[in-house]
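Only a single protein chain was left out; the remaining protein chains are all shown in position.
So, chain A:
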Amino acid sequence: MSELTLMLIRFAYLAILWIFVLSAISVVRSDMFGARIETTPRAERREQKRAAKNRPKPAKRPRGAPTHVLIVDGANAGETISLDDAPLLIGRGSDAAIRLDDDYVSTRHARIAASGDQWFVEDLGSTNGTYLGTQRLSQPATIQLGTTIRIGKTTLELRK
């Protein structure tokens, strides 16, 4: 076997070794940057559809109408939730739009919905009831700007 062939084999082998090392490193690299973020395409599409459906709504709403719900008191005090996604489900469950960390709130406790330019709150058969001011609701009631809704130990208000 000639000297030249042996030298070629020597360098070829070192090249193979390093090609292996570099491709292992590139797999490590793509493992770091290439992992996809946890959003399924379907959930994304649904999100977009919902956003598209809700977008025209604020335009229809007259000036002076409430735009968001403010949590005045309770475990989640200070949070605001936009009314654009109405109807809003209030409760402790994971599917609630206004999710309250309050042991006295039912999983699906109440709902805020719009009818025309009126806003309604409706109790969904909760354990501890929904109060508008001091009155326990037995049927859907309209709510005005600044009326306090009490759910468990949490109070909410509609705000402009």
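Methods note: a contact is a pair of C-beta atoms (placed from the backbone, for glycine too) under 8 Å apart; a residue touches a chain by one contact, two chains touch by 3 or more; residues count from 1.
Heads up, the rule we're going with is that contacts and distances are computed from a predicted model.
Trainee: Among "FtsW/RodA/SpoVE family cell cycle protein", "Cation ABC transporter permease", "YceI family protein" or "Cytochrome c oxidase subunit 1", find the name that the UniProt record gives to the complex chain excluded from display.
Mentor: Protein name of the absent chain (UniProt record): "FtsW/RodA/SpoVE family cell cycle protein".
Trainee: Tell me which stretches of chain A touch the chain missing from the display.
Mentor: Counting over the whole complex, chain A touches the hidden chain at residues 1, 5-7, 9-11, 13-14, 16-21, 23-25, 27-28, 30-31, 34-38, 92-94, 103-107, 126-128, 152.
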